[in-house]
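First the structure, then my questions, so here it is.
In this view, the complex is presented without one of its protein chains, the others remaining in place.
Entry: subunit A
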């Protein structure tokens, strides 16, 4: 039909029979069977993929059911991977989905295992696992399609070793933590007060006493310098929050209110140095708020009968107080009411949990308590109070998941996967999904914005190192033999540092005697018996030279059979050796490069894990970088392109 044309371009190529055959046969690893994963498995199966491995360690929860559409109520508690695989196979029996309920970070999913796939597709929600999969894909030289969603935002990128940026070439924004000093004494944002209410006050009133937070103000009143005195002061501090025998829940709530919103605030005000450049806080007096709060708290305690036989899980101070709008910020008097009521409800109706409670964003009463306490503290510090809804989101680090976003992102993942299988890596794009319409340079409005993929960052600590492969008998070879024969003789490393996760070996005249003695213990051990799992098949070992600037990764393959005639050395080393630059001065080392790499996201606001700002327009200077000669192409890119022989006998079907 399309006789004289060369290869059909993207997206016409999707109709090529050969490509469809390739999609059927391709071995796909899908990591994650949650929000993105469910949509992805469905789209893969309906697009013609038939050979999918899915890995997810999670089980199905009720809260997943609204958007993870492959799951039903009867599946709650079962493996996400397994239920999702069964559901997809039911409507597409030709699609073979092998499901594993496991953590992708487990050691059996090593480089060798990853090498068994043509493509890896990520639908993960946590940064650690995404970083891990990125590293293994680099080591195994398998292309990775990476994705993420948060509410209306989404993104899909493609990582190909040597061709495009890896997942870690640019630093990722990390979830914020807050300095203890600020939380304890000088909050100036609502989140500071929320962290205080949740991690300190809630924990102290209702949580386990032995969970000591950094935030504990243990030795505020320590009388002497001895540890015993300070410990006693800590106990005294903690014991204040224990309910006294015979003390009514009302009296207790009253006492705690006075302590944390009045007494403690006055104490902080007395630290005059803190307020030289800041506005001092203002204590709250319950009697002044009392006229409004009077109707709220029951001086007699609350009994099951008075709360109309509610299930414990449904207890709500707001409902009892008639506060209905969870999107409006409460007045200070309302916050005080909710604080007193929530404390009483906890003590009277959930007394069996007191001393062991753990904050849970789905626990209405716990959220109300935290919202009330943080708003009261905000009032003391002249910070604007927030609504219950906002505080719930911030306290639970909630990013509301949206099914449509996941569905769009999954479609984009599959589109990139098809480009890769078609041998068209140059057509791959990074794609951002926005929450509102964006007008591009062409004047066209769109919410999906593709941009060119960036080349790898040469200073990237993850993909910027040279990679060698080593076949060796990891059972017979000792660590000393590895050092002498491979590292020193073949790689010409003068003062080797050998590392893998959980193991470090160093050499050099600067080491102390005891360090040298400790390291010497490793020398006689066979490789597979070294600490932290040893060096074995599929291990990745990092080698660097303390005496010169040289860093490389070695991917090990265990090989027992060696022909003494042909391979007298009994190992084989593959890959291109990097050229070492002799005696790099200390300040020229990789740390200097790193600092420029990681300085970007200092003033990131936000409590959820966010991804980098979408870059919409293709940058012209980068497009030109794309056009490189064949020699410059990475092996994996060449392999992918070699696959693009769909032109000649391409049959386009309708």
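We take it that a residue touches a chain if its C-beta (ideal position, glycine included) is under 8 Å from a C-beta of that chain, and two chains touch if they have at least 3 such contacts; residues count from 1.
Please note the rule applied: contacts and distances are computed from a predicted model.
Of "Trm112p-domain-containing protein", "tRNA methyltransferase, has a role in tRNA modification", "SUMO-conjugating enzyme UBC9" or "Polynucleotide 5'-hydroxyl-kinase GRC3", only "SUMO-conjugating enzyme UBC9" is the UniProt protein name of the chain excluded from the display. Among A:454, A:473, A:506 or A:537, only A:506 touches the chain that is left out of the view.
When the full complex is taken into account, the listed residue touching the unshown chain is A:180, out of A:180, A:328, A:492 or A:517.
If you put the hidden chain back, the residue from A:136, A:366 or A:493 that touches it is A:136. Of the candidate positions A:28, A:482, A:540 or A:640, contact with the unshown chain belongs to A:540. Of A:280, A:461, A:526 or A:575, it is A:461 that touches the chain left out of the display. Residues 127-128, 131-132, 135-136, 138-139, 168, 171, 174-182, 185, 212, 214, 216-225, 227, 230-231, 234, 271, 273-274, 276-277, 461-463, 465, 467, 497, 499-504, 506, 508, 510-511, 515, 518, 521-522, 530-532, 540, 542, 544, 546, 553, 586, 589-592, 594-596, 598-599, 601-602 of subunit A touch the missing chain (whole complex, contact as defined above).
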